[in-house]
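What follows is a set of notes on a single structure, which appears directly below.
Certain chains of the assembly are absent from this excerpt, and the rest are unmoved.
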Amino acid sequence: MKKSILLALVYCLSVFALFPDNAYAMHIAEGFLPMKWAAFWWIVILPFLMAGLRSINKTVKDNANLKMLLAMAGAFAFVLSALKIPSVTGSSSHPTGVGLGAILFGPAAMSVLGVIVLIFQAVLLAHGGLTTLGANTFSMAIVGPFVSYGIYRGLQKLGVSRSICVFLATALGDLGTYITTSLQLAFAFPSTQGGVMASATKFMGIFAVTQIPLAVSEGLLTVLVFNLLTKY
Amino acid sequence: MINIDQYVYANKLLTIHPAEKSFLAMATMVVCLISTSIYTPIMALTLMAGLIIFKADIPAKFFGHLMLIPIAFLVMGELTLAISISDHAEGFLYHFVVGDILIGVTATDLDKAVLLLSKSLGSVSCLYFLALTTPMLEITSVLRKLKVPALFLELMSLIYRLIFVLLDSAATIRTSQSSRLGYVNWNSSFRSTSQLFYALLIKSFQRSQALATALEARCYQGDIRVLEKEFPCSVRNYIIISIIEVSLILLNFYIGGGKLFG
Amino acid sequence: MVETILEAEDIEYTYTDGTKALRKVNMVVRCGEKIAVLGSNGAGKSTLFLHFNAILQPERGCIRFHGRKLSYKKDEIMELRRKIGIVFQDPDNQLFSASVLQEVSFGPMNLGLSEAEVRNCVEKALRATEISDLIDRPTHILSFGQKKRVSIADILAMEPEVIIFDEPTAWLDPRHAREFMQLLDELSQQGKTIIISTHDVDLAYSWADRIFVMKQGQVLTDGKPEEVFCQQEVISSADLNRPWLVETHDEFIRLGLLPSSTCLPRNKEELYESLARPCYNVFRHF
């Protein structure tokens, strides 16, 4: 047992040493998904995109203000993800901006803005990819925002204090994204022994090291930003 | 932050039609994905590296640096795929024992992992070819030809412009914070970062209002319609690209598997 | 008498936060004039300009264009915005597009011209601002001075009759400011009516045909530069200085170096010339 704890420890340390940009590690790299799964996730996100575009189209018709505001929100999300945040583990990582965006702009708009941001991350920052865009969009721009938004609204109705609402919405949104990514990988690469579930456990275990601290940091940070926003 | 954008406007393939470059990148990417042999993706990687370094004149060092970026994800993903846990040693190529379970690799898993690694690196090089030779704006013009909805493309080009405005703001705010000792320890970093986000958000909002006013002042009527740059179209290039793709596919068929461990 | 092109009549405007930005502002702009609107930050200059372009609608009072009172119907607004262009203060708040070609073509495209005509307009505007070589550049890698020029080309491409510049020389260094003023003179010679807002009194004094002084949403005075800057109390109550030419000139009169009847000089050459006139230059004969 001691040996396995030691092993886990060595693994954790090596992950921190090797991957300073650990939030980006959640973007499935270009070419990593087999053709059929890449295509599958593209097809899954299309209806969300269509619905998102339709809802945006309705609101921005003849209103330059709203269109600019949406574009600014997209740019903001990108810039946020390009900045480093201090992580609770002492190192630093990149926020996803999913929670903040979803609470401020709603999950429908985030799905469209999310795809655009992910395209830019692939083309400008070399994170993620085009064939894996469908899968990444599903986890980061659909599941993440819907989880965040749902939790935020749900907890608010229950009368939970705003700080806790924001913290849980952001942190669980991040965790939702990370679990989805692990499942996507597990579906594409089921273990020879144990199948999808075994594979999913492996992926979740391995990503947990970077993603749980990030979720906590981003949650705390978003609470601070929200406090400033509501105070002034 | 690594900025690919900094290189794209100086690359020597800037004058080639964006549709031709996109076709080459995407077709090669698909060939990599469907390939069953490691040689096809390796050929694709070599081809793309050659085009990027020698034709587009991107510094080899920068390209090398870019190729390292997905390594973080790939190593984690590959390890997870290659390593399996079992309670009996059967089928393992290498293994070691922790408590009463076995951790190790099987030959088939290892082969799968190596193939996946080559496919992924091959496709990544195609992505970089596109990103390093074709400015974002021209990629949108290709998407327009592919009938992507206009609203989506409008948002894309607005966001692209605004990203740089906001990055500028973020950089100046950060400098101002550091000059007042903003990032000296964990506590101050955390406080500084939250204030940076807040300030960016407020500024984004104000800027979006100002830009909207400027748009209206120039007869904005609901759509953003603009002229696009025109490129000479070359049939020859399409033929060359098609030949490349067909030979990559043939390579896959004739050389075949390339299993190293199985 | 030259035709009046643009007119603000008793306009009042209050922002949603309750700030009274304009109080009974009257302004008459004649065809081909060079007008400077002076006033400190927050005097209401920008708010007034947004009225001229129908971005804001006055609460009371009205705007007339070519003598016709604005009714704020859609067609009329489009016509007005085409004929009256505003170059905003900060180019980063005006340039929305990723490339110069796209940016400058936005206005003409909205006018419903054919692609060839739009391209023609864009090329002409870029030539006039001397940035034809930037046509394929992305906006974000331009220098501040270049962005400023693109923001002017934006407006020129729509071939407006009146061009309004909000604080055009702020942040420009002396050389770029000088080049910019040359561009303004060229535009004026082509018959455009030009309105600028500034707090650079020296610039306004030498350049403008007519000056309006604004303070807290009101026009304190207007008239020819010489007339306006004689009113020392008005100038200082608007938190402005007197141009150094005017001040030096007055000082010369006080010291007896110039007779008190001398006209105010419009530029430094005129000032030195008036001193050099034989009858006053006693030292020349020493």
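All chains are identified by letter, namely A, B and C, in their written order; residue positions are counted from 1 within each chain.
What we mean here is this: a residue touches a chain if its C-beta (ideal position, glycine included) is under 8 Å from a C-beta of that chain, and two chains touch if they have at least 3 such contacts.
Keep in mind that this is a model prediction, so the values were computed, not measured.
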Composition by chain label (entire complex, not just displayed copies): A x1, B x1, C x2
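Everything that follows uses one rule, which is that only the chains that are shown with their structure count from here on.
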Centroid comparison with subunit A (C-alpha atoms), farthest chain: C
Rounded Å distance, subunit B centre to subunit C centre (Cα mean): 46
Mean-CA-position distance for subunit B and subunit A (Å): 17
Two or more partner chains touched - positions in subunit B: 136, 158, 160, 165, 207, 211, 215-216, 220-221, 224
Of all residues in subunit A, the ones touching two or more other chains: 68
Complex contacts: residues of subunit B adjacent to subunit C: 9, 135-137, 157-158, 160-161, 164-165, 168, 207, 210-211, 213-221, 224-229
Sites on subunit C touched by subunit B in the complex: 50, 53, 55, 78, 81-82, 85-86, 88, 90, 92-99, 101-103, 105-107, 109-111, 115, 118-119, 122, 136-141, 154-155, 158
Complex contacts: residues of subunit A adjacent to subunit B: 1, 3-4, 7, 15, 18-19, 21-22, 24-25, 27-32, 34-35, 38, 49, 53, 56-57, 60-62, 64-65, 67-76, 78-80, 82-83, 85-86, 90, 92, 100, 112-113, 116-117, 119-120, 122-127, 129-131, 185, 189, 191-193, 198-199, 202-203, 206-207, 220-221, 224-225, 228-229
